[in-house]
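Heads up, one of the protein chains got dropped from this complex, but the rest are sitting where they should.
Moving on to chain A:
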Amino acid sequence: MYQQLAWILTVVLVFALAVVFLTIARKTARRVDYQPIQEKGYRIRKYWFISLVSVMVIATFFSLRDLPYHDATAAAATGAKVVNVEGYQFYWKLSQEEFYVGEPVQFNVTSMDVNHGFGLYDENMQLLAQTQAMPGYTNVVDFTFTKPGKYQILCLEYCSVGHHVMVKEIVVKEKGGASDGQN
């Protein structure tokens, strides 16, 4: 969802910007006194500034309500399955590799050598969640799978020449074991 939103917003806003710049660029031939332009321009600028700040405040308000950062209390309340994830050049080691739909999972991610990036991808290779895997630190990602299937963990932080082979497949099944991940 966020990827789609980011794409649409960017295309629309950059196009709108291009229209503004092109419009102004076409209105340069006739010279008029600068003073009235400045006075009017500064008046418009106030509203432009207020509009931008308002959009930013609203975006901040709504986006900060959905932070991906670990909430230890919430995780404990839901009885999340704790999975230890270790990154190595160039593979992932997970304490568990099978999961169930609807089951909250707490990935405790670290690295045993250099920086890696833990990127969780669905069957359509869409990125669902991520965190950095760092030596000496454990970053926690909470995630609940909503569909069964084969998921991939890709390395998203450059870790040297085998970076692109650092892929791990995990399986998510329907609760009760009905699904083998093919549906």
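Note that in this section contacts are C-beta pairs under 8 Å (C-beta built on N, C-alpha and C of every residue); 3 or more make two chains touch, one makes a residue touch a chain; residues count from 1.
Convention: contacts and distances are computed from a predicted model.
Colleague: Can you work out the missing subunit's protein name as recorded in UniProt? Choose among "Cytochrome c oxidase subunit 1", "Putative spermidine/putrescine transport system permease protein", "ABC transporter substrate-binding protein" or "Carbon-monoxide dehydrogenase small subunit".
Modeller: Matching "Cytochrome c oxidase subunit 1", "Putative spermidine/putrescine transport system permease protein", "ABC transporter substrate-binding protein" or "Carbon-monoxide dehydrogenase small subunit" to the record, the invisible chain is "Cytochrome c oxidase subunit 1".
Colleague: I'm checking contacts with the chain that's been left out. Which of A:Leu94, A:Val114 or A:Val171 qualifies?
Modeller: A:Val114
Colleague: Where does chain A touch the missing chain, residue by residue?
Modeller: Output for chain A: 2-7, 9-10, 13-14, 17-18, 20-21, 24-25, 27-32, 34, 37-38, 41, 45, 48-49, 52-53, 56, 59-60, 63-64, 66-70, 89, 113-115, 117, 119, 121, 125-132, 134-141, 154-164.
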